[in-house]
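The complex appears here minus one protein chain, its other protein chains still in place.
Naming follows writing order (A, B and C), and every chain is counted from residue 1.
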Amino acid sequence: MSIDVRLFAGLYQLVGKREVRLELPDGASVDALREELARVYPRVRAFLPTLVCAVDEEYVTSDYVLHAGHRVALIPPVSGGAHV
Amino acid sequence: MSIDVRLFAGLYQLVGKREVRLELPDGASVDALREELARVYPRVRAFLPTLVCAVDEEYVTSDYVLHAGHRVALIPPVSGGAHV
Amino acid sequence: MFEITEAPLDPARLVAAVRRDESGAVALFYGVVRNENLGRSVQYLEYDAYPEMAIKKMREVADEVRAKFEITDIGVMHRTGRLEIGETSLLVAVSSAHRAAAFDACHHAVDRIKQIVPIWKKEVWDNGEAWIEGHVPGTG
Partner (left out) sequence: MFEITEAPLDPARLVAAVRRDESGAVALFYGVVRNENLGRSVQYLEYDAYPEMAIKKMREVADEVRAKFEITDIGVMHRTGRLEIGETSLLVAVSSAHRAAAFDACHHAVDRIKQIVPIWKKEVWDNGEAWIEGHVPGTG
């Protein structure tokens, strides 16, 4: 299946794209998705441990099983607001 | 000595004046000033116990000794801000 | 900035006055006229003040807050005269490097203002009115 993954902040800057399309076997987990991203874009590997996945605008765990049609995003540690 | 006394809020409304001039013996205290106010304006007597005196914009105690030239005000219980 | 005025309060002016380039947080409190108090339906409020002393006591509250919390600045505005439901009677703004100090200092300042600043409000209902007796300010 093809999964479009939205990227933000440092991850967007590192990959240079707001969205990447990854090819994954049916039933692939979030972990598999992160691995595939690092295979295609090796420079993101160091960041993998801090990335949380969001599916349909909800945070999910690493073992969450993805399906075609899911709205998927990879979320670096958040830092909204001011330095306060 | 003559002392001009500023009035506010309910006390102002009761007396009908923003300021009253009271005649007091030299060395009179805040207590004496309150008594004199109630003598001249009997309808304020019920309010005397809650009135704090300010001299030169500072709260003072009932035994504080007044002098001519003091800026004197009688302060009902304060209630600034909203009902919160 | 410490003001007593009959004019509508301008929060943007107060916030601009207290903000510093090293402030990361501003906490702003609005005291607003509400339509009900102790079960009585309020038509409007009327505020009276002893302006010279009120400004002096606001500065005293500010000094107290500066000594107690790590803030960059504090400002207070209070309106007098007739205020309708929804209008702002009190604004307290506190700027700080960090948010916790801004919130705590602002809350403390509002509490203290209500205790010692010589300002009074009269509630007007459809069938009467009363000056609200709040705190008897201490002499200490």
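In this section, a residue touches a chain if its C-beta (ideal position, glycine included) is under 8 Å from a C-beta of that chain, and two chains touch if they have at least 3 such contacts.
Quick caveat, the model's predicted, so the values are computed rather than measured.
A.B. asks: Any idea which chains on screen the missing one touches?
C.D. replies: Contacts of the omitted chain with visible chains: A, B, C.
A.B. asks: Among C:F29, C:F69 or C:W131, which residue is in contact with the omitted chain in the full complex?
C.D. replies: C:F29
A.B. asks: Touching the missing chain, which residues of chain B?
C.D. replies: 82-84
A.B. asks: For review purposes, identify every residue of chain C that touches the missing chain, sorted by number.
C.D. replies: That gives, for chain C, the contact residues 11-12, 15, 19, 21-36, 85-86, 95, 97, 99-100, 102-103, 106-107, 110.
A.B. asks: Over the whole complex, note the residues of chain A touching the chain we left out.
C.D. replies: Chain A touches the chain not shown through residues 6, 8-10, 12-13, 50, 52, 54, 57, 59-61, 73, 75-84.
One rule holds in what follows: only the chains that are shown with their structure count from here on.
A.B. asks: Using C-alpha centres only, name the chain that sits farthest from chain C.
C.D. replies: Checked the centroid distances; the maximum from chain C is A.
A.B. asks: Nearest whole angstrom, what separates the Cα centre of chain A from the Cα centre of chain B?
C.D. replies: Inter-chain centre distance comes to 72 Å.
A.B. asks: Distance between chain B and chain C based on Cα centroids, please, to the nearest Å.
C.D. replies: Distance between chain centres: 24 Å.
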